[in-house]
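Some notes on the structure that comes next.
Every protein chain but one is kept in place in this view of the complex.
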Amino acid sequence: MSRIDGRTPQQLRPVTIERGWSKHAEGSVLVSFGDTKVFCTASVTEGVPRWRKGSGEGWVTAEYSMLPRSTNTRGDRESVRGKIGGRTHEISRLIGRSLRAVIDYKALGENTVVIDCDVLQADGGTRTAAITGAYVALADAVTWMQEHKLVKAKTQPLSGTLSAVSVGIVDGVPMLDLAYEEDVRAETDMNVVCTGDGRFVEVQGTAEGEPFERHKLNALLDLAVAGCAELDSIQRAALAG
Amino acid sequence: MSRIDGRTPQQLRPVTIERGWSKHAEGSVLVSFGDTKVFCTASVTEGVPRWRKGSGEGWVTAEYSMLPRSTNTRGDRESVRGKIGGRTHEISRLIGRSLRAVIDYKALGENTVVIDCDVLQADGGTRTAAITGAYVALADAVTWMQEHKLVKAKTQPLSGTLSAVSVGIVDGVPMLDLAYEEDVRAETDMNVVCTGDGRFVEVQGTAEGEPFERHKLNALLDLAVAGCAELDSIQRAALAG
Amino acid sequence: MSRIDGRTPQQLRPVTIERGWSKHAEGSVLVSFGDTKVFCTASVTEGVPRWRKGSGEGWVTAEYSMLPRSTNTRGDRESVRGKIGGRTHEISRLIGRSLRAVIDYKALGENTVVIDCDVLQADGGTRTAAITGAYVALADAVTWMQEHKLVKAKTQPLSGTLSAVSVGIVDGVPMLDLAYEEDVRAETDMNVVCTGDGRFVEVQGTAEGEPFERHKLNALLDLAVAGCAELDSIQRAALAG
Amino acid sequence: MSRIDGRTPQQLRPVTIERGWSKHAEGSVLVSFGDTKVFCTASVTEGVPRWRKGSGEGWVTAEYSMLPRSTNTRGDRESVRGKIGGRTHEISRLIGRSLRAVIDYKALGENTVVIDCDVLQADGGTRTAAITGAYVALADAVTWMQEHKLVKAKTQPLSGTLSAVSVGIVDGVPMLDLAYEEDVRAETDMNVVCTGDGRFVEVQGTAEGEPFERHKLNALLDLAVAGCAELDSIQRAALAG
Amino acid sequence: MSRIDGRTPQQLRPVTIERGWSKHAEGSVLVSFGDTKVFCTASVTEGVPRWRKGSGEGWVTAEYSMLPRSTNTRGDRESVRGKIGGRTHEISRLIGRSLRAVIDYKALGENTVVIDCDVLQADGGTRTAAITGAYVALADAVTWMQEHKLVKAKTQPLSGTLSAVSVGIVDGVPMLDLAYEEDVRAETDMNVVCTGDGRFVEVQGTAEGEPFERHKLNALLDLAVAGCAELDSIQRAALAG
Partner (left out) sequence: MSRIDGRTPQQLRPVTIERGWSKHAEGSVLVSFGDTKVFCTASVTEGVPRWRKGSGEGWVTAEYSMLPRSTNTRGDRESVRGKIGGRTHEISRLIGRSLRAVIDYKALGENTVVIDCDVLQADGGTRTAAITGAYVALADAVTWMQEHKLVKAKTQPLSGTLSAVSVGIVDGVPMLDLAYEEDVRAETDMNVVCTGDGRFVEVQGTAEGEPFERHKLNALLDLAVAGCAELDSIQRAALAG
């Protein structure tokens, strides 16, 4: 049962996480899941949006975007079109919400971290690669804040670790970390965001063709939880490196 | 273990589906889940978007919007702000994708159905009420198309039935069909779209506070499947009425 | 001389005004002039726009919009197109200006009332139905403000009552309250906004086909003044109800 | 009873109409009503908008705009703000609708005339000056079309002449052609568009302060009709010049 | 070697500068270079943009725009299209930057001057005509500020004079102040902004067809410097007038 790139159904693509990819950002990562490459930066600013001022709590938000030729056919720039598309909006919100699930706002203090995830090359799974890379950029930004005394000593704004992976059913077989060609053919497509201790932060499953049964959902969740555990190790290794 | 409005955790709010709420639209429904009221219209046009022309296949799409004072505090109109917000984009996409899961494009022929879901009054669960009502409006539009010979005799563009419900964990208790006040306090929030035969079309779970364990996910899915079965009966009754 | 729906030229369509149509808004009305149905809400907020701060005076403004399928053919959403059309702008301005003619800004104090008029179903005369319903929603909002002590005791922010009606010349005959089919055929089209004591707030007459003579203008004004008087009674009955 | 600039209540400001103010446009006029100066151009193109193709009928439309410093205080450019304001929309629509009232679409053939009215200096009455000047630019463009055989021989696309003037009640006195300072103080403000034979094309009256009685409306209409007759003579003289 | 309009290659078109063209603006000029006519206004406001507050320094900025029918074929309004085009942006920036080169921010104090350059009729060289006229409008605005004590006595916010001209190589011949027809045929096109003492503020040369050699660049600069010296005299005469 071999896949288009020779992987087993349970196998991730080669995942690399390169830190320090920007000289300006407080945290920055180039993450790749096979040919999917996402550049993630974490930008720290003192202060919070107006609606949060005086709360003593911080804020984390994210923006996702694809470079025009990150895909096989060039797409129009959203800046040129003058508006952000629904898919971009949806993924930006997903990334921000996921990261906030592992943030202790009180410990962060009235500081804001903006995560930018720009897809340099797309081959399926850009949103899950983005979350996986964004967590590492965020972790570096938090360390930077600790070093620069923006957060109080002995507080830890990160309440957990976070990674994400896509799973799907292709030709009836549940598979981990779909490449673009597999994604297009998938009957069911799911993105799962987990903490390092195996709990769920987001579960988004979609029937692309046929509606799917509960046992298929379960099989996909099993695969995803295992995949996230593996990604957690890769993140830890990168942060230790 | 009683809820703010006296329901049991497994209980839906009173659900009503009034058909024929517009004299213009080919299908139209006012759906209410308690105090949440959504006006759904289905508009049929011959022809399909350009990228689909000549395929022999139809198209279904949806747009969701909230009236400015459907909520407790008046919100700005997106038309006045000049752009659609991320949440609106996300829900419009969810509704359209869900409905397309029960459409046989070939049987629909080169016709387009646009579903508009406008929230007149919001009290939690607007997107799931919208999907539940939209399905009925779509069913009426399909009947209209059959009567007007826009689809071939003996073909059935609808390949299944569809309803949706929100579930969540509030104060540690899994609950069905959250009202706004419950939704705000929920630790985990999930929207589930099911076909009438109990299969999944969309599963979207989000940790609002703490990440959640697999067993909680399972409890929520159990509640949602039961809720959708009940909604399916209400839809059938409305369509038979 | 009977009209398409059997009315006499001097006859209004059946007019209904249902108050309390929203659980959130300080004033809310579903108004119908025959098949034209407009949902009007009045939203109160303390404070005024920046340019009016410190004046001790309040502000009233309005926004008008049509649901996409309120008309016979579905129209694009202005939020999706990213801009508001000229007709929408024009009518929103007309409604706001008309309502402000019966407001005593000093008595209102530094409070703002925003009136939203959303057309659920259109069959001619949406702007005049909107003004007629909006006045009732505004009156309810003012009562709410008095009950909640937002305006001083013994002051009355409303300096008069207000209703509006369309008139036009169809096949040479001046007619009151045109339905859509009549409106399309009208040679001259006029919208008149009156106070309850029969004075004019707005008079907008347009030659759709031929320019019109002074005596026709006079005949139309006579019809409109009588129509507004009738609407005034209906509004009073609704507010007394 | 003398006015701020020494005029009688029944007197127009000095009105000048200079033709041929652009070397590019098929018709062009600099019109001034006292210190109000509007540059009007008429641009002819063969063909009509898509929705009118094949009808054999032409189209006339107009756009109005104010230069940023045409007013006492500089206003933001609408191009920079990225959207057109309600007032601009409303006046553009009024100008186009008024001009179309004196156009015979059949005689115009499938040609389009776009009228641009750009206010170079504003001192009240810009919309009525614009209509008065635009008519002359349109007349020149029609002559150009006849000379260039864009319309058939012996056909006359203009079915009448057109001018416009503002009237209002200031300190209880009905006055013709209000300057800005008078306009600001007016209790009632009215814009009237007439054909050369004294019929009405548009009548737009607004209570700025108090609602107004029928006799005041009549007095204003009398003034406006006389003013338009005078403007008609000035237009004829300009076109004869 | 005569040009389309009979000029020698070294000759400017007739240049006129009429001051006081607006009753509202603090400085205003109608500048013409042959058939190119640009209306320039300078608007003074006390205070500076937020990012400059408290600096004790002033600000000068500019906006350029073409009326829709200033050109041979009518162009869409940027306000209607909802966005500013690249060319407009580029020229607005050029004008503002050029004017700021002769402004002493300290002497200007915390005041802002906005220069609006609206092209009434275009025949090549609109941006250079705009800069040449804008300088005169700015000079008048500065005088106005001195008279109204907005700048301190004995300070001079203008640190020099400024004019601009286009040059280009047409049919192999370097020419001064290109008319539109020449501009279209030019192989190389250059816009040069000089101070009155012959120094450069902006040099922008573009190969429209073939790349150009250093000696051609030099020949064009020689022409431009001479042209600007001549413009400087015309400006001085206008300001003395």
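Per-chain numbering from 1; labels A, B, C, D and E assigned in written order.
One rule holds in what follows: a residue touches a chain if its C-beta (ideal position, glycine included) is under 8 Å from a C-beta of that chain, and two chains touch if they have at least 3 such contacts.
In this text the structure is predicted, and so the values were computed from the model without any measurement.
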Counting contacts across the entire complex, name the shown chains the missing chain touches. A, E
Looking at E:W21, E:F39, E:Y180 or E:F212, which residue reaches the missing chain? E:F212
Contact residue for the chain not shown (choose from E:R52, E:R97 or E:R236): E:R97
Which residue, B:H24, B:K83 or B:R100, contacts the hidden chain when the whole complex is considered? B:K83
For the full complex, which residue in A:V114, A:A226 or A:L239 touches the chain that was left out? A:V114
Considering the whole complex rather than only what is displayed, give the residues of chain A touching the chain that is not shown. 22-25, 28, 35, 39, 41, 43, 45, 63, 65, 67-72, 74, 77-80, 82-84, 88, 114, 116, 118, 120-121, 123
Counting contacts across the full complex, list the positions on chain E that touch the omitted chain. 83-87, 89-90, 92-93, 97, 101-102, 160, 190, 194-195, 197, 199-207, 210-214, 217, 221, 225
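Please note the rule applied: only the chains that are shown with their structure count from here on.
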Going by the touch criterion stated earlier, list every chain that contacts chain A and also contacts chain B. none
Path length in the contact graph (chain A to chain E, fewest steps): 4
Type of chain C:chain D copy interface by residue overlap (half), same or different: same
Could you give the separation in Å between the centres of chain A and chain D, each centre being the mean of its C-alpha atoms? 59
Per the centroid of Cα atoms for each chain, what is the distance between chain B and chain C, given in Å? 33
Could you list which residues of chain E touch at least two other chains? 82-83
Going by the touch definition at the top, which pairs of chains touch each other? A-B, B-C, C-D, D-E
